[in-house]
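Here the complex is missing a single protein chain, while all its other protein chains stay put.
As written, the chains take the letters A and B, and residue 1 is the first residue of each chain.
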Amino acid sequence: MKQTETDTAVLDQRLAAWDRKELLNGCQAVAQGVRLADVDVISAYPIRPYTEVMDALSKLIADGKLDAEYIIADSEHSQFEIVKHASSVGARAFAGSSGTGWMYGFEALVVTATDRLPPLFLVGNRALDDPGAFGVEHNDAMALRDMGWLLCWATTAQEALEHVLIGYRVAEDSRVRMPMALAMDGAFLTHSQHMVQVPTEEAVARFLPRYDLGPRRLHPDNPISIAPQVNEDWVMELRRQNWEAARRAKGVIVQAYQEFNEIFGERYATPFFSEFMTDDAETVLIGVGAVAMPARTAVRRLREQGRKVGYIGLRWFRPFPTEELRECLSRFRAVGVLDRNFAHGSPDCGGIVLHDVRSCLYPLASRPAVVNFIGGLGGRDISIADCTRMLEITGKAAERAGDEETVTWIGLRE
Amino acid sequence: MSTGLPVIKYDKIKGVKNTPHEEFYTSGHRTCQGCESAMVMRQFAKASGPRTIATGSTGCMYVANTSYQTTPWIIPWMHTQLGAGGASAVGMAAGLRALMRKGKLPEEKINVINFSGDLGGGDMGLSGVSGALQSDYDLLIIMYDNESAANTDIQATGLTTYGAQTTFTPPGQKHRIMARRWKKNVAGMLAVGHPTCRYVATASATYPALDFLNKVRKALAIGGPTFIHTFDPCPKGWDFHPRYSHELGELGIKSGIFPLFEVIDGKVIYSYDPRKKGRVPVREYLEKQGRFAHLVDEDVDYIQQMVDKMWEEWEVPGVAPFRGNLNSAQK
Partner (left out) sequence: MIKRVEVNYRGIFQKSLGKYLGSDIVMIASRMGKVAFSNGRYSDSPERNGIPCKYFAFVAEDLSEEELEAECGAKLDIDEADVSVVVDDTMVKGVEPWGWHGVRPINEKVHEKGCLLVITRHQPEDLLKFIAKKPYPYRLATLEGDASLAGMWVFKDDLTRERVLGAIAAVDPGIISIEAVEAYLLDKTKDARRAGAAREAYEATLRRVRLVKPGEGINWSHPVPVLPKWHEFEDTGIAVPAVPRGFKLGPRGQGRNDRFKRGTTKTHRPVIRFDLCIECTLCWLECPDGCFDPTEDGLYDVNYEVCVGCHKCAEVCPEPECIVMVDELRFENDRSPWEHWVRDPQGYIRWAEEKKGKERVHFPVVTGTGREVREGTYVPPKLSGAETPA
């Protein structure tokens, strides 16, 4: 690209947007995002693996690097309610959880969405009990999928930090006002340390405006009643309003990434999902979260052998990028959907992502073959070899021999 | 406020004629005729005034008050979940404190109040209320106690009086009494368990006159996290004609079945000491309610014995059921 003088100025500005590199794990990177977002209220309750973000935040407050109320709650339910109500008075608020802790507070999560309040939560994905298990599994965050939330996965610690900023920006937009769940694979992402670029406060201030609830702020100068009881005469209309906000959110997300790129450099080519080596691909794998690393590596190595394969990392699960993903996936002969979750008793006993992807493709006259992989449950690792195998199985499905299994468990002792 | 109306001060109201006229919880709610919990709403809003924000946990005072997309609230109000009363108050107070400290809101005292029913505040939300009372925020939690889950048409809670009929505790041919739990002493347990909480009280909306209004003001004036447990006769669930809701409250207090006290910085003050004029027999209170229509003499005697013990044997009558003769041991 030819650079004009203005472009150079923009580039300089973009370079100035970055402050320093720090060695941070995923939780600590999110804590840096929370610091940069100048969050007002934080509520903590311990559960692995998300807890470390709260450890990091309490230290930032203790050291005077962040000015926020830090409330140690008596349960996740209280933790989420504290954050919800702090948000209702106009405070930018942050909480998070993992696994069964997330589920313990679920009632509060449901109403945060229907109250149309935009706090941000970190979900350090963890398998649900019983038996107790610490490892990653996406069912905890996925339980939000029908609840009126923004739900997005970070792939790296760097992305996690950046998505705290993007998340608040989208959630708090007056056209949206929905709560934001930023999910991150437990252990793999929450606990491994990487060199992370930390933006400057000035650049963040340009990107993320102050939180302003406007006419929905609970304050004596703005007397309103929030969430009066309704009956059959009202619920459908209110649900439709929620749906409209989710619809508008898509446009706001696109705009947020555009401006993020303008301020911080071309970080994201596409907002809702990332595409890797898909240009002339025939077979692609689509997955969520940190599995992108082995998957992309597998793709790269297969490409070296001349195989037309690619990887799609689904970043935003809610709102689901229906049209965008449909258009994208229509280019391929076969799509392998990798689910790090399990939808017990669902069609084909597959995963949650499978169902949404298949449903999204249904209106196409000519649909790619779709197969599903269940893998990495409870923290089981997904290797490069696993990803290679999945791409191969998906490639065979493209032949539509008719004998392919819809769902394959990867990494299972069998 | 742009209306230019006076902001209410927290002085003690001396005499009913000095009660502020202006309402901040007004007519147009779907509560029962003669609802004493609605009295609690009206009085706390009147006492705390316009610079107040409130949350109401799920329960009668949520569903009945904001009848289907309308509101009787003049102060800002928000629904909170059944067990989230304490957390909602902490969240609002924390948000306001942070915003004011960081210059995002003008500094001022804004009253933060949550009201929860006995099911929400005394059972499900007890842990959250405890969490709130451990905090250092200015907040007031009012537990309005009508001794049942009245919003789901009267089920027993941990605060239902022994023996009472509810849909979970119907008298039957084999079991006359299904409600066999003794009423949980929420204010007492909170006062005992939260030594840094400076104000815990029980109250009645209408007897003695101004009792509750002034307790709300005292709580707001003392500051920090505070708690008031109100005793609310419920014409619906207790089954008496709404005409007598004041009388039932007065009888409950005079019989001593519901003790009225304040614990201020650890000091216990009885707002109405039924021992002074002699406690009215509990029977007079019980027989005026359809929910006790199935009781026989031995049941009434048992309830009377328990109330007698509370006043005569407890080390701190009405507040804490310890019987260690601690006072005499010290002598």
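Throughout what follows, a residue touches a chain if its C-beta (ideal position, glycine included) is under 8 Å from a C-beta of that chain, and two chains touch if they have at least 3 such contacts.
No experiment lies behind these values; they were computed from the predicted model shown.
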- Item | Options B:Q165, B:N214 or B:Q304, residue touching the unrepresented chain | B:Q165
- Task: May I ask which residue of B:G237, B:G256, B:P274 or B:P317 touches the chain that does not appear here?
- Result: B:G237
- Based on the whole complex, identify which of B:K184, B:R198, B:H246 or B:R283 touches the chain you can't see. B:H246
- Task: State which residues belonging to chain B touch the missing partner chain.
- Result: 1, 3, 5, 16-17, 19, 21-36, 38-39, 42, 50, 60, 63-64, 67-77, 150-154, 165, 206, 209, 235-237, 239-247, 288-291, 293
- Item | Interface with the undisplayed chain - residues on chain A | 114-116, 215-216, 223-228, 231-234, 236-238, 240-241, 244
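Rule of thumb we're sticking to: only the chains that are shown with their structure count from here on.
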- What residues of chain B sit close enough to touch chain A in their complex? 1, 50-53, 55, 62-63, 66-71, 73-81, 83-84, 86-92, 94-99, 101-102, 104-105, 110, 127-128, 130-131, 135
- Note on the structure: The residues of chain A that touch chain B in their complex are 38, 40-41, 43, 67-69, 71, 73-75, 77-79, 81-91, 93, 107-108, 111, 115, 210, 218-231, 233-234
